[in-house]
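One structure is given here, and the rest of the page talks about it.
The complex is shown incomplete by one protein chain, all other protein chains being positioned as in the whole.
Each chain gets a letter, A, B and C, in the order it is written, and its residues are counted from 1.
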Amino acid sequence: MPRTASGRSSLVEPLPHHISCDAIHVSFRADPAAIAAFLPPGLEPLETGDGWAMIAEMAKVSASAPDQAWENPARSTYNEGVVGFYCKFGDKVGRYSALVWVDRDWSMGMGPIFGWSKRLAQVDRSRLHAHNPGMVKAGPGAAAGGTVSRYGETVLRLSVQVPDDAQPMTALPGHAASTFLYRYIASPSPDVPDIEQLFELGLANTSMSTVWPGMGTVSFGTAEDEELSVLGDVTVTGGYLYQRGWTTSASARLLHDYGQDGR
Amino acid sequence: MPRTASGRSSLVEPLPHHISCDAIHVSFRADPAAIAAFLPPGLEPLETGDGWAMIAEMAKVSASAPDQAWENPARSTYNEGVVGFYCKFGDKVGRYSALVWVDRDWSMGMGPIFGWSKRLAQVDRSRLHAHNPGMVKAGPGAAAGGTVSRYGETVLRLSVQVPDDAQPMTALPGHAASTFLYRYIASPSPDVPDIEQLFELGLANTSMSTVWPGMGTVSFGTAEDEELSVLGDVTVTGGYLYQRGWTTSASARLLHDYGQDGR
Amino acid sequence: MPRTASGRSSLVEPLPHHISCDAIHVSFRADPAAIAAFLPPGLEPLETGDGWAMIAEMAKVSASAPDQAWENPARSTYNEGVVGFYCKFGDKVGRYSALVWVDRDWSMGMGPIFGWSKRLAQVDRSRLHAHNPGMVKAGPGAAAGGTVSRYGETVLRLSVQVPDDAQPMTALPGHAASTFLYRYIASPSPDVPDIEQLFELGLANTSMSTVWPGMGTVSFGTAEDEELSVLGDVTVTGGYLYQRGWTTSASARLLHDYGQDGR
Partner (left out) sequence: MPRTASGRSSLVEPLPHHISCDAIHVSFRADPAAIAAFLPPGLEPLETGDGWAMIAEMAKVSASAPDQAWENPARSTYNEGVVGFYCKFGDKVGRYSALVWVDRDWSMGMGPIFGWSKRLAQVDRSRLHAHNPGMVKAGPGAAAGGTVSRYGETVLRLSVQVPDDAQPMTALPGHAASTFLYRYIASPSPDVPDIEQLFELGLANTSMSTVWPGMGTVSFGTAEDEELSVLGDVTVTGGYLYQRGWTTSASARLLHDYGQDGR
């Protein structure tokens, strides 16, 4: 929205969008009972309680306006933090991004379309510049961190330290799963129902840089409208630095419409 | 969203919300043909081309969490700019807020629910403090302005100057009309339709302070995704300073579902 | 700065500036030994350990550009938080603002000139709108709060609740004292000394609204570069809501130049 006749005032450009990230990623295990509170109805946590947190500097290229990437960088760069969990819908295993923080309104505007629970925050991660006299670039010996801050609380804090003898990887462990989307939009009227739908989304054109593994840390803050701290102390299973790219299209498949099919 | 089991992580608190504004308001007339491009299908501009622009400092008290107003002022104050037009749906005359800018994500989150085309911006208006040695408070001799800035453009600029001999009013001229809401949310999937609905919304508990009339100015900027400047030079019909309050509930009435009833 | 030939690019407009605040103010007593760590060399806390915290919405009118107040509201409004202490320089008692947070760069730019330790933060306070259905305006029964948030920490939190039977006052208790300014600017060069000076500043054109007294609360957060929490639990001595105005000029008197007169 808004949907004016010319389409020019639209907050979100038409899909598809080509997305990329320069990410700090920490995988962890938490109590499945605590995870369950974050999942949509019908999705169950894995017994292992696997989840992940990621903070990244991102880039977006709209296929409909490719020159925007250099003409208007404030509309083609953003920072993002995510906390998500692996889960099951019946037999189907997938990844569910339970909470997402971004720092641009045009990225937050994708939320109601795709069912990403996006809110605005200050999202920052270390920049590992090879030419900084005080830094080691991404690779053996590197240390990077990320924070998500919102309304006077640090709600997510990550770090990854790559040992001097780290061996590069070509993929993240456990990464091959599609994505569940849970789209809930309240109704303004007694005349129409709330929108509540579950989708499955695949990503196209995915590519991954070298993945550098290391020691990860993750901590969650608490705030009036952030409940991540109920996860308690989680067990870190890995820390990674990588860059990744993909294309997002309006190609989600409807798995369940709660309004029509029942909850 | 998100809709976690506890409800705690919800970006938007449950309705109703008690809202108030300290507003600079400029009414104008523009070419109905230019206005038409901003209206949803089925709504027509008035022949007079009446519209308005407003910039205000706002307060929100959630009925479900009244202490938030003093415990967490960053979640109960926001600034807002609006450009809207009077229009008709068949015989029904109402007000349609075509573009809305706010500076808090929790206010932007109301957009997909109610059909307000909200985006984030820097919204500022003069503060007319009675004790500032260089100012005249709201009333005869006062001058106030407002700006909406976004991504390096000033998209809306207002001013109102109240003459020394201004006579206070008890209401804004032409204000008695309900509100049209046009709710458009794109679908992420070929399996479900876009959401496209037209509603009518009334507000409860409305009250108005003294209204100070004056000379108004309004100008629109242009940007990659802002098209207000196509309105061209408009004719100002009034300028006003006032405070107003009301309650917003999930009480909108569905007028038309474009998906089901046809466009 | 910068000091270009035309003066146009200056971040800070020429003085004097007419300033006003709509303030939440909590006075407290803390351990004088803890306070001493915040004071410049040569200033001593009062035995009573009196201090105060304030969060306000502010307005600034530059005498050199009075129309800026309505032409460019983003340059004439700002929010400010202050924690300060009463102290003595020899026999002279005065007020010293130890830490100041603002949300505009042009206000932060006043810091090196006047010796105010200004940094940027998100500063918010409740807006007590008389017409909000869920609020009581400033006066008996009102409740207001303020927060200063910076880099993911809430460093200062205040509240004032005015009892239903509150009696209005005409002045803040203990308010009659001039202001100490401690100006410290590090040198970039072994060839020039650091700047370190103590001044006394009076304000002109001061005026005060009705002062509403109430129950106050204050709490301090902690962060990498914020040490307020070392004050520990303080004893609140009063809470107040008021508006105030004054004029700031380049009229400070030098009390002590540490470089020339010795520390």
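Definition applied: a residue touches a chain if its C-beta (ideal position, glycine included) is under 8 Å from a C-beta of that chain, and two chains touch if they have at least 3 such contacts.
Being a predicted model, the structure only gives us computed values, none of them experimental.
Participant: Quick check: which displayed chains does the absent chain contact?
Facilitator: A, B, C
Participant: Identify the residue among C:10, C:161, C:178 or C:217 that touches the chain left out of the display.
Facilitator: Per the contact definition at the top, the residue touching the missing chain is C:10.
Participant: Can you tell me which of C:44, C:105 or C:233 touches the chain that was removed from the display?
Facilitator: With C:44, C:105 or C:233 as choices, the missing chain is touched by C:105.
Participant: For chain B, enumerate the residues touching the unshown chain of the complex.
Facilitator: Looking at chain B, the ones touching the missing chain are residues 122, 147, 149-155, 221.
Participant: Touching the hidden chain in the full complex, which residues of chain A are there? Just list them.
Facilitator: Contacting residues on chain A, toward the hidden partner: 18-22, 57-59, 61, 63, 66-67, 69-74, 76-77, 122, 124-135, 143-147, 149, 159, 161, 205, 207-209, 243-247.
Participant: If the missing chain were put back, which residues of chain C would it touch?
Facilitator: Residues 1-6, 8-12, 36-38, 40, 68, 72, 74-75, 98-99, 105-106, 108-109, 111-115, 117, 119-120, 151-152, 181-192, 195-197, 199, 201, 224-227, 250-254, 257 of chain C touch the chain that is not shown.
Throughout what follows, only the chains that are shown with their structure count from here on.
Participant: Can you tell me which chain lies farthest from chain C, using the average of the Cα atoms as each chain's centre?
Facilitator: A
Participant: Relative to the centroid of every protein C-alpha atom displayed, which chain's own C-alpha centroid is closest?
Facilitator: B
Participant: At the place where copies chain A and chain B touch, is the share of residue numbers found on both sides over half (same) or under half (different)?
Facilitator: same
Participant: Roughly how far is chain A from chain C, going centre to centre by Cα mean, in whole Å?
Facilitator: Distance between chain centres: 40 Å.
Participant: Please report how many Å separate the Cα centroid of chain A from that of chain B, as a whole number.
Facilitator: 32
Participant: So which stretches of chain B touch two or more other chains?
Facilitator: Each of 72, 74 in chain B touches at least two other chains.
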